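What you see is the complex with one protein chain gone and the rest in place.
Coming up: chain A.
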């Protein structure tokens, strides 16, 4: 807009530089276009056959992934309407930790269909209302489609089946390996009341080298550092944990030691030595074989630890220390002392070993059950390992969701088609204009199986038609078999989706779509310059290149 033209209308009220868009054409359609564009970006990442995206973010870190949440986070989407969808995915990621791509694709598809209705003459409000009604109905139907309830969450074989589908869509090919690892890790750490399962209890240790299939899981923890002293391994060890540096305590207040005559000088260091030795000796006498501390190991202390054959491990992270305490059942001490026996932890094997070319300290509990399990991910490149890590994360979250709500739906697009079928017939019965919207909702649901088929290189129209035919014939669990490129019974093939995840995804997608539809005006104030500068990885420039 050239400056010379006198401003008219709304713009007159606003400061220079502000923008505003109004009306169905300008605001709603534009928003819809933006969201559809967004979905088309990540649509090819959906499903087991989805492709990876390579994203290089603003600090030049490389991501290779097909995890929608990660892609969207790193893409730095600017458009406000598209951001609404992203917020919905973030919610999904937080609540369930999976199915983020479903939210985006469904929401965008809803909007795309809405656009047709709006062109037909319906108002966005009517469409939104229709969608909401349809979503309500969908959520009503969904419980009736539950095909299985995960009952035994402590059985590795069973858990593995449930997790497989979550992993298949992230790490096609390695799904069995990873499902096995995660299932084992989850079952190891799940408490007797599985509702209290904590995601934090499954640790991931990434070490480059070898291949993904060489990844392992162990009961205990692995840290990427060596031991401090000369002792490099201990068996059946009692462990003392200290949150302080294992060194001479420095007083907070600055003080000097006053020495008044020569004898004091001579005896000074002797006293220090014997005191340190006494402390270490006292610890050794409680049967401790390993000392873990949060800070530096003093030379003198290390000397005596070596003398009493105690292994010394330094951990820098407070969180790691806390987790280790949980693993070995120790209570951390805030100062150097000989802890009571009940405050000591125990571990079967503590040792320094070499994985790849990395020296690691392993705290291995040999037992079946444990508090913390570590998955050691191997892989030939960093980006590969990172992506496996994300898949593991998703799978662990899936397990967590299972502990909260063990209901499962048929996967492979079966449940979407069934829902679509039922909503379509529900729409037929609707008396008003919302009928159109409800039917479009049913169509929008089909986008998901369509995306699966499309990414698998199948003929989408043909596949969908076949699916519909099967479902009308009463085979409610038929989904797409991407391996054989035909249809199959998802339940028989052990492909499940989480009820909780699907439910939330449908709800969030509908909400996001409805919100975007209901916006008819966008006003953007001129962006303020100044204010608190965003924190960055590098020192900031003199002035921010804002909108000045």
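Operating definition for what follows: a residue touches a chain if its C-beta (ideal position, glycine included) is under 8 Å from a C-beta of that chain, and two chains touch if they have at least 3 such contacts; residues count from 1.
The rule is simple: contacts and distances are computed from a predicted model.
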item	value
UniProt protein name of the chain not shown, from "Integrator complex subunit 11", "Autophagy protein 5", "Serine/threonine-protein phosphatase with EF-hands" or "T-complex protein 1 subunit eta"	"T-complex protein 1 subunit eta"
From A:106, A:122, A:396 or A:456, residue that would touch the chain that is not displayed	A:456
Selected from A:302, A:415 or A:445 as touching the chain missing from the view	A:302
Hidden-chain contact residue, picked from the options A:119, A:316 or A:380	A:380
Missing-chain contacts mapped onto chain A	19, 21, 26, 30, 33-34, 37-38, 41, 44, 49, 51-60, 62, 64, 66, 74-80, 82, 172-173, 208-214, 230, 232, 254-263, 265-266, 268-270, 273, 299-300, 302-303, 306-307, 353-354, 356-358, 379-384, 455-457, 522, 524, 527, 533-541, 544-547
